[in-house]
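Missing here: one protein chain of the complex. Every other protein chain is in place.
Up next is chain A:
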Amino acid sequence: MDDLIDTKRGLQSASMFIDPHLYEVEMEKIFGRCWLFLTHESAIPNYGDFVTAKMGEDEVLVVRQADGTVKAFLNVCRHRGARVCPVEAGNRRAFVCSYHGWSYAADGSLATVPFEKELYGGKIDRCAHGLKEVAKVDSYRGFLFGNFDPGAISLEDYLGDVRWYLDIWMEASGGVELIGAPARSIVHCNWKAPTENFVGDAYHVGWTHASSLAVSRSMFSPMSGNQRLPPAGAGAQIATRFGHGLGILYDVNPGGQPAQTAEKILAWQATKKGKIAEKYGELKARFYGSHLNGSLFPNVSYLWGTNTFKIWQPRGPSETEVWTWAIAEKDTPEDLKRDIYNGVHGTFGTAGYWEADDNDNMESASLLPTGWQSRKLRLNAQMGIGNDTVMDEMPGVIGQAAIGETSYRGYYRFYDEILKLPSWDAFDLNDEGWKQQLIDADC
């Protein structure tokens, strides 16, 4: 564990993608303690509305309560451990296990046990057999997260500096929604491989996606085949305290959306930009019209500008289930929402050709370290190292280049910290030393 991540030099061990023991530690220390995305509030507006979600490999039921709050429970019957709810979404006042018929109320309490009096003779402790509740559930701008650790810091603290950037598209835009149910597919890679890619890899875009860029006729197309680098000052990389990071390409918001849809989005956003500048300032208004690729630690990714929202659900060290939604501003006209939706699923959905471009890289990077020699290699995230800094107007540690690996380094800096953290009690929220760690890093 000690030589897994070298924050000082921006290196990681290739074994982190394959080690089954490490995977178990990740489940305990990361997925057992970090805030994990559950769903969007708009998916469960009414009492009894629910969705099933994943927290690590645990299935959970996320249920709107009678008082409007949201609770989450393990989707596991407290009798013999069978799955309580086999569907993905719906509205229920009670959840009935199909094994022996134990039923649970929307608040997770054990409601009925078939033939309870006759078979248990009143000896079953109902209070001790409610669905196991997720310790904390909270919402940020409509995005619901859960945390298994009752001692965890608040969601707001956990998002920390990245809230400033999230607020650009989650709040200044007028609010967003995730359109419809998610697309779901299996990729044979470690969950970190795609998450690190989205956190700040603008480097691969021109090459990995050369053919997709060439045919999509999008604002990114000039990068196809690495024909052109973004000019100096065209973007930035941002790392934050809890591993959340992002990359920004200025002023190219419809990003990977095909030309026709991009034109419509540009026209739509032009009607809102002035008001955003007035309320939130010119910088945020500029970012609203920019392309943001980012990940929230540990396993959420988004592309503001290509309207994509993803979770990378771990299924063992070498397999990941991908859930993909389209993001749209709530007040977007319905016909444009549909164009955006098609643009997202045509690029980053199950049949999206950008998605398929990425699959091979993520799978091979995750599977080749099964080789005894390959797993001993160090992975390199040194691009821009030594140039990271802090800026008054933008929170976090900033790499001032459109293409760089600052946010890779930030992601793995926190990955290392959380793996070694004994508990949240030992965590000092006010410690700013993490910034210096990244700024001082060098080859």
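In the analysis below, contacts are C-beta pairs under 8 Å (C-beta built on N, C-alpha and C of every residue); 3 or more make two chains touch, one makes a residue touch a chain; residues count from 1.
By our rule, contacts and distances are computed from a predicted model.
Student: Can you match the unshown chain of the complex to its UniProt protein name from these: "Naphthalene 1,2-dioxygenase", "2-oxoisovalerate dehydrogenase subunit beta", "AraC-type DNA-binding protein" or "Sulfate transport system permease protein CysT"?
Tutor: Of the names offered in "Naphthalene 1,2-dioxygenase", "2-oxoisovalerate dehydrogenase subunit beta", "AraC-type DNA-binding protein" or "Sulfate transport system permease protein CysT", the one UniProt assigns to the missing chain is "Naphthalene 1,2-dioxygenase".
Student: Of A:V25, A:A181 or A:C443, which one is in contact with the hidden chain?
Tutor: Considering all chains, including the one not shown, the answer is A:A181.
Student: Just name the one of A:P314, A:G346 or A:G396 that touches the chain not displayed here.
Tutor: Missing-chain contact among the listed residues: A:G346.
Student: Given that one chain is not shown, which residue among A:S212, A:N253 or A:Q269 touches it?
Tutor: The one listed residue touching the chain not shown is A:S212.
Student: Among A:E329, A:E355 or A:D388, which residue is in touch with the absent chain?
Tutor: A:E355
Student: Of the residues A:G56, A:P258 or A:P314, which one touches the chain left out of the display?
Tutor: Residue touching the chain left out of view: A:P258.
Student: Spell out, residue by residue, where the missing chain touches chain A.
Tutor: 43, 46, 48-49, 86-92, 179-188, 208, 210-212, 214-216, 224-225, 258, 321, 338, 341-342, 345-346, 349-353, 355-357, 359-360, 363
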